[in-house]
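Have a look at this one.
Below, a portion of the complex is reproduced, with chain positions unchanged.
Order of writing sets the chain letters: A and B. Residues in each chain are counted from 1.
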């Protein structure tokens, strides 16, 4: 028969194992990377973000590379050097100007797909971003990408839950998330 | 020394912590999103789906945006309005007609890659889909994307484990999955 001392030892060991499992457990959160920067992929990211937030998951969005172009506010301007200015002109100026991911596939442009979306009562990217803000979805902008694209903080749109982060913060984010993937 | 009452309390607390961990634990399943709609990405998705199913993981595939075009059956037709008909013509009519993801990269078309695959004894997308069906891989079609693309249920191919879902179901799916990512 098990003695009391044995029993205490069993409980101690079990507690240690539970603690180890708790250390590995994820939060009720997901991390969505946005790298592609096309209208369709960026919309898909926000649709998932909103859906997850509605179902009580916390959502961290990480915008990197071409993804950052969606965050530009067409009404804002920033002082820039020559090279950054050139990039600024070539890259889409905000959510309203994103291209489709598959131009070659379609023979149709973002204008056509936006008409179709309107007809079907689907929300525009700008409306999706506003919904995400209301639901507390957090936007984290990759500082390295901002540098690379020559974007300045003062030309991004106003968003209540936005900050600028490095790769370390991103690793931290996805390490504690239920899921992480890129659009 | 630990009293019996202490001991009972320890066990009760430990049980509560184990229950909390069990609530967070994932199923032996993965969720694969298919958004890109190119031949190579869609094949990659089915190859992973089949591999995972063979190793006893349950697999849920979520088809959205351009991904849905792979599900069209070229032999089926549906009544449509003008705009939907136009989209229907422009978008690939099923797995046999998907473009490659990187036309510009290659200077080669899907025809050439299919020849190479045949030469190497690799299965076609149609064969992969049949294998996936046999292994119980589930296909969930995004209703919003069906609307947007103007696709009707009656023009999708017959598949034994297919249903139509909204974003909520998708969130539910990936929340309990080991992994979720998009192709």
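The rule is short, and it goes like this: contacts are C-beta pairs under 8 Å (C-beta built on N, C-alpha and C of every residue); 3 or more make two chains touch, one makes a residue touch a chain.
Treat the numbers as computed from the prediction; the structure is a model and nothing was measured.
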2 chains shown - copies of the sequence in the complete complex: 3
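Convention: only the chains that are shown with their structure count from here on.
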Turning angle required so that chain A lies on chain B, C-alpha fit (0 to 180°, nearest 5): 120
Chain A and chain B, separation of their C-alpha mean positions in angstrom: 21
Of chain A, residues touching chain B in the complex: 4, 7-8, 11, 14-15, 18, 21-22, 25-26, 28, 30, 40-41, 44, 47-48, 50-52, 54-55, 57, 101-102, 104-108, 113, 116-117, 119-120, 122, 178-179, 181-183
Sites on chain B touched by chain A in the complex: 1-2, 7, 10-11, 14, 17-18, 21, 24, 33, 35-38, 64-66, 83, 87, 90-92, 99, 103-104, 144, 147-148, 150, 167-168, 170-172, 174-175, 177, 179-182
